[in-house]
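Only one protein chain is missing; all other protein chains are in place.
In order of appearance the chains are A and B, and numbering begins at 1 in each one.
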Amino acid sequence: MSAAIERRAIVVVGGGPAGLAAAIAAYEAGEHDVLILERDTQLGGILNQCIHNGFGLHTFKEELTGPEYAQRFIDRADELGIERRLGTMVLDISSERVVTTVSAANGIDRIQAGAVVLAMGCRERPRGALATPGYRPAGVYSAGTAQRLVNIEGQLPGREVVILGSGDIGLIMARRMTLEGAHVACVAEIMPYSGGLKRNIVQCLDDFGIPLLLSHTVVDVEGRDRVEAVTIAQVDERLKPIPGTEVRYPCDTLMLSVGLLPENELSREAGVELSPVTRGPVVDQSLQTSVAGIFACGNVLHVHDLVDFVSQEAAAAGTQAARYVMADAEEASASRGIPVAATDGVRYTVPSFIDPQRMDDTLTVRFRVANEFRDRYVSVYLDDERIQHRKKRVMAPGEMEQVVLKRADLLAREGLSQITVKLEEA
Amino acid sequence: MYDVVIVGAGVSGCAIARELARYDASVCVIERAEDVCCGTSKANSAIVHAGFDAQPGSLMAKLNVEGNRLMYEWARELNFAVLPVGSLVVCVSEETRPGLDELLARGQANGVPDLRIVERDELLAMEPNIADEAVAALWAPTGGIVDPFGLTVALAENAAANGVDFRFNAAVTAVERTSAGWAVHAGDDVVEARAVVNAAGVYADELHGMFVALADGSPASEAVPTVAAEPLQIVPRKGEYYLLDTTAGAHVRHTVFMLPTAMGKGVLVSPTVHGNLIVGPTATDIEDKEAVNTTPAGLAEVASKCSLTVKDVPLREVITTFAGLRAHQEKHDFVIGEVAGTRGLFDCAAIESPGLTSAPAIGVMVSSMVATRLGLAHKPEGSFDPTRPGVVNLAITSFDDWDELCRQDSKFGNIICRCCRVSEAQIVDVIHRNPAATSLDAIKRRTGATMGRCQGGFCTPKIMEILERELGVDASEVTKRGPGSELVVGRNKDRLPQPAGALEGGDAR
Partner (left out) sequence: MAQETRELICINCPMGCPLTVTLEDGVVTSVSGNTCPRGDAYGRKEVTNPTRIVTTTVPVDGSATERMVSVKTALDIPKGKIFDVVRELSGVRAQAPVEIGDVVLANVAGTGVDVIATKRA
């Protein structure tokens, strides 16, 4: 630890897809003093273990694998000469933006940042969070952990697999395990619909004859040392197991893909206000959190479906962070803006506050819906005036939706006190 | 040939071993599991009971109060985590208030210091989330919380450092008389000793049975308590728990028990030394001594009962659920002494709650009993080291101190478990201690790694790599908790299906 505190204009916490895009955008916006802090020994984040293809259709108009998508951004960061510290974990961020890190190379370091971009990503809900009854043997893995074992370490976690949860990682892992020689007995999903992409259901399950059991969950795990069997039962509308529907699957592995949670321990420590819905920070039109000069993007802000949207959002956060440090910080951190209400099937919006004075000419507001909807209208209201009304054939909780707001519309409305995004039947 | 063999490396066995190490004696602990602290000692409420609960005059009452006192003392010598948060027994209806006075009187009779009744206003100030129904509580400031793994490991390490041997993966199959004493068989392994101590937890009744069969009417020693040479039955009493994230750890500040009502016994709600919130247990008598599975009914019971004393317990913050087995015996008192008619076969059985709290006192009592019977002398002054270096806990280390640690060993800068802030240095440290941590769970118990909100999601592969490297083993040999709990089953593509069955069942459309 050096006695003198290091000063940096922008510190980006996390070198995954969000951190890379934010750092590049901040640099391109004119602030060249950008530092990426990454706890792993390489950049790219979780993309490094997402070896399947399908990334980047929006960004590059081609289908890339995770490592390839990451490499495009790493190459750009290299070109710009953006500094990064690998093997460096952020331990604390103060509300005054003092970032404390630890690394094997340097021990503890403290950095005073002009702006901080939070890009720590998310983590998986573990089995324990489901309170699934049964034993706690070896062989219960979250899908991401299994993905790391298989794709990075080359180790096979099991040979006979049951998967709980049909999120995309679970579906992808069903195929990965199959292609590495394991047998996947089924994928159980407690909801009456899958949270995964249709394409993944077809190409990861149907291609290999793996059944998808909707409205089913795991009610027992057997095996004292290693998983020996799991029992799956159908659930009712209240998601409670229906007695008499139990089926026992002998297996050596239970893999879970039951949700992702933004990793906001540092945000909380920094005093950043978190949304109880997304579990990520509450942000304004600049993706700035409730703490001045701290911005958030990517899965730490809200869990995304496509990495392309992570990159887009992170680029916006990086640009805003650069503007923040280049402008008068005092001026930039003034009012909070007009609240955006998410109602009638819309679970949340990002951002949740908009200051029309400070927004760009257009602003993308992202949201997720609470259920599967068909033929609903996505409506935007400025107070009680409806300014957008767009029909969507289908919407699902697994997919992110968006509306684009125009600055001119918001400015035109005097005394605007609330913006509402909601679903309507007509 | 040892002087003493202790069967069972739970908290009682390890406490006895550590205290026997004060004597000039050779001691061996044999354990059926792969590590210390794998049975009852592992899965319990982790409470340092004040001692008001046990019946005055019982062994339990005496050892609880004495164990409570020693616990705080030993924590300083042995560097394990204990916090004197105090405990509250909450009375939730005026009708049951006499029960509170009774408990106070019982505690005072047991010699528990500083007990008093707190009325609702004071209680609310102490515990803002106390249930609206709470009218008063018994306040026991000497109650506390302890790291049961840390305690047991500390005792084992200190015992080992003072010459005690440990053998793992050795389940006792038979005990025989020899010319010089006793032979304890564990499969093909035989350990001979002049005395055998039964600290076998839920299996203590089986070992007791072997002891009784060997009774030949040897005269008892007057200085040593005896246990009747009659059958003993230990009933595994299952307790199921919720463990909540550290975000919920401050929901209560003290250990909150419920004063039993006509509606039942309630469950406790308590912070843990790791900063989590623990809620439980149930109490269900079962037959299977290995059945540490949680059940829908048990978990539902905990979920509904916790609200009797504490409101808004944030159960959605659960990070894991687990079950433990108490070694329950009908008379509900510890069974400690030499089995009548034998010379040197000792029981330390039926150690159920408050067994964890009592462990230090049990260690002192049993070791002195054995020493008396065998005529063991204390080691010369200064040759027993009562201290044991703790495992660094970075979660409570200042950044300046942490930086200093990194200078001594850069591995302190490589974080492996991000949820609980465990570095590579701590993991390597415990792998090379004695007894060694050679599995994922053994590392968890000593360092806290994998115990956080992601439950090992990120750090399991990293810890596996460290185990491979430090132990010089293949990934396929790395286990969660010993043989049979291997974490991976092979390598990618090592058993691909043959062409005929390649797309079996697939391509149906």
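In this section, contacts are C-beta pairs under 8 Å (C-beta built on N, C-alpha and C of every residue); 3 or more make two chains touch, one makes a residue touch a chain.
Owing to the predicted nature of the structure, the values given are computational and were not obtained by experimental measurement.
Although one chain is not drawn, the whole complex shows that of A:Ile201, A:Val300, A:Leu405 or A:Ile419 it is A:Ile201 that touches it. Checked against the full complex, the one of A:Glu6, A:Glu28, A:Glu68 or A:Glu424 touching the unshown chain is A:Glu68.
Touch with the hidden chain on the side of chain A covers residues 41-42, 48, 51-53, 63-65, 67-68, 71, 150-154, 176, 179-180, 197-199, 201-203, 206-207, 393-396, 398-399.
Residues of chain B that touch the chain left out of view are 492-494, 496-497, 499, 502-503, 507, 509.
As a working rule, only the chains that are shown with their structure count from here on.
Distance between chain centres (mean CA atoms), chain A to chain B: 38 Å.
Contact residues on chain B toward chain A in their complex (touch as defined above): 242-243, 290, 292-296, 298-299, 318-322, 399-400, 402-403, 406-407, 410-415, 418-419, 421, 424, 440, 453-458, 460-461, 464-465, 475-476, 479-497, 503-509. Looking at the complex, you find that chain A touches chain B at residues 1, 39, 87, 89, 91-92, 100, 102-108, 110, 123-124, 126-129, 131, 133-139, 141-142, 144-145, 148-150, 152-159, 180-181, 206-209, 219-222, 224-226, 241, 252, 265.
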